[in-house]
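Missing here is one protein chain; the remaining ones are kept as they sit in the complex.
The first chain written gets the first letter, and so on, giving A, B and C; residue counts start at 1 in each chain.
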Amino acid sequence: MLEELRQQVVEANQAIVRHGLVLSTFGNVSAIDRAQGLVAIKPSGVPYAELKPSDIVVTDLDGKIVAGSLRPSSDLDTHIVLYRAFVSIGAVVHTHSEYATIWAQAGRAIPCYGTTHADYFYGPVPCTPVLSAQEVQQAYVRNTGEAIVRHFHSAEIDPESIPAALVAGHAPFCWGTTLDQAVHHAVILEFVARMALHTESLSGPGRGISQHLLDRHHRRKHGATATYGQGNPQTK
Amino acid sequence: MLEELRQQVVEANQAIVRHGLVLSTFGNVSAIDRAQGLVAIKPSGVPYAELKPSDIVVTDLDGKIVAGSLRPSSDLDTHIVLYRAFVSIGAVVHTHSEYATIWAQAGRAIPCYGTTHADYFYGPVPCTPVLSAQEVQQAYVRNTGEAIVRHFHSAEIDPESIPAALVAGHAPFCWGTTLDQAVHHAVILEFVARMALHTESLSGPGRGISQHLLDRHHRRKHGATATYGQGNPQTK
Amino acid sequence: MLEELRQQVVEANQAIVRHGLVLSTFGNVSAIDRAQGLVAIKPSGVPYAELKPSDIVVTDLDGKIVAGSLRPSSDLDTHIVLYRAFVSIGAVVHTHSEYATIWAQAGRAIPCYGTTHADYFYGPVPCTPVLSAQEVQQAYVRNTGEAIVRHFHSAEIDPESIPAALVAGHAPFCWGTTLDQAVHHAVILEFVARMALHTESLSGPGRGISQHLLDRHHRRKHGATATYGQGNPQTK
Partner (left out) sequence: MLEELRQQVVEANQAIVRHGLVLSTFGNVSAIDRAQGLVAIKPSGVPYAELKPSDIVVTDLDGKIVAGSLRPSSDLDTHIVLYRAFVSIGAVVHTHSEYATIWAQAGRAIPCYGTTHADYFYGPVPCTPVLSAQEVQQAYVRNTGEAIVRHFHSAEIDPESIPAALVAGHAPFCWGTTLDQAVHHAVILEFVARMALHTESLSGPGRGISQHLLDRHHRRKHGATATYGQGNPQTK
């Protein structure tokens, strides 16, 4: 069932390790088959190098396992909430990559301090509010996803324009139309998180680049007016 | 005598180098055979790459050498004090890993700023008080261990819940039930030390995550209610 | 057309990756054939490892493509403005190398805090003023180059003495007489940017080294009185 997708999910989980985004076993990638409403996700606590397609757990959008004999990632419910709410996304990447996690630990959104950021994230990468005691004690993993979705809705942030969120006191979640794109967003998020931290060490917290520069750079790579690359700007 | 344990101690000493935790020759790993009351420890000043099982020094819990012709690590007495006081531990890892050492040099406990930390350390990683002139001048290495034990006892810290300590002005000691676990704790400690330092650079010193988030994450990986991994949460 | 130059431009684009100056695909190198008035530049969004000489786009100094079937780097117009204004330069390197970009994001010139800097840049590496809304919305890429040139002219900075500029909110551009030299300047700029940031973390923003030390070091490697190396100081 979904053998090709499971193979791609194996490769994407190994890609986040290769890109240096994984501390220990902190990280998992999933993808969704929208036609069937099925999610393929890394099993919990299995070493990345040993992952096989048959290890990948397939669940429906209620989290019910429909293929695979292992326990799914303990973050499964967060992935599912994101797939349900953000209907255009095809893949979710969760890591504890160092600098994105540092911003999450500080409970702060990452301001857009430069064009590197603007090329991928159309504004600050938001950080969720801290969960309440009740949210943590009951359905914590699901509530983590709900916190992201609620924050995007209340702040009127478009998940396609800003394909990443920081969970306060925890770590980032990224997404994309495809697995490649979601992994790439996780890579870029780590870059911009690291540069933003050091930018503040030079000049203190600031407002970031101007709206017109943000517009210019984001539109260079995204949407109908994109001019970057050789015709496939979304995957570059 | 204890050949298998000595082989494992060789491998664990080489593992801390491979994980990037060793500056120069600053680091040593030991393990204890509780049944026999014997400790197997790295010899002093021998390059890690050349270590052979027969180089590993075996002592009793008074530090008396019972096997091996080399001088044991100069930190032996600290290891022995930890084995005597923390009766459930099976291995001790001492490194000068960069960021854990930085917190030790600053004389500060590492606050729990995120779930990465909470998954392994159930609260701040404590830092011992500075040793007195007398403690340094007499039986310094033993007194280093005594300072850790005294601090854990007086602050009512459970060494199983927080399997690491920083020695003020010096560096970290970590431990675990097994060699693998002790090494893994040293790896994670370095991660969380690095992220905590940079978290403070963004938002200043703070109290860390909420008690309910700390509880949630620590219990996810530890104790009877653990849900992480495929049934062996303690070693993941 | 210009086959040797295109081959060298391939190699220089791959060199900036090898030197760790490229985040993702953020970076491009060009060179000019002054006799023919032709510029050879990386195509947009093509992976560095796969670049072939025939992929390199050749344009005239109006940006008109005269060889190559791919779209040129989206930064082409900035390169062209630099070649037109700085008539002694033979190559331009643009990267988003981490620490140079951090200074650009902070909107600050890099002060000359040491002899490493002085050996290559005869004073602070300048940062352009922020572009106006109009400059961003119309001919943005060209205006980026114009901002560099205007800043060098108004501040009376010699582009041979300070072969690099930071574009506020964006990233660095470097140049040199040859491709090797321009790449080397990009490498050194990243070093001095990183050291300058951390120098300020120790002692706060300062004025940098004395004028006489700046003179001494710069002249050791540049100009008629150079004494460094075995007779080819410019390329070392």
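Methods note: contacts are C-beta pairs under 8 Å (C-beta built on N, C-alpha and C of every residue); 3 or more make two chains touch, one makes a residue touch a chain.
Model, not experiment: these values are computed from the prediction.
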In the full complex, the chain left out is in contact with B, C
Given C:A40, C:A147 or C:I188, the one touching the chain that is not displayed:
C:I188
Looking at the whole complex, which of B:A67, B:A85, B:L197 or B:A226 touches the chain that is not displayed?
B:L197
For chain C, residues touching the missing partner are 113-116, 184, 187-188, 191, 194-196, 198-199, 201-203, 209-210, 212-213, 215-216, 220, 227-230, 232-233, 236
Hidden partner sits against chain B at residues 23-26, 43-46, 70-71, 74, 96, 98-99, 101-108, 130-131, 133, 136-137, 140, 169-171, 197, 200-201
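One rule holds for everything that comes next: only the chains that are shown with their structure count from here on.
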Report the inter-centroid distance (CA atoms only) between chain A and chain B in whole Å.
33
Rounded Å distance, chain B centre to chain C centre (Cα mean):
47
Residues in chain C with touches to at least two other chains are numbered none
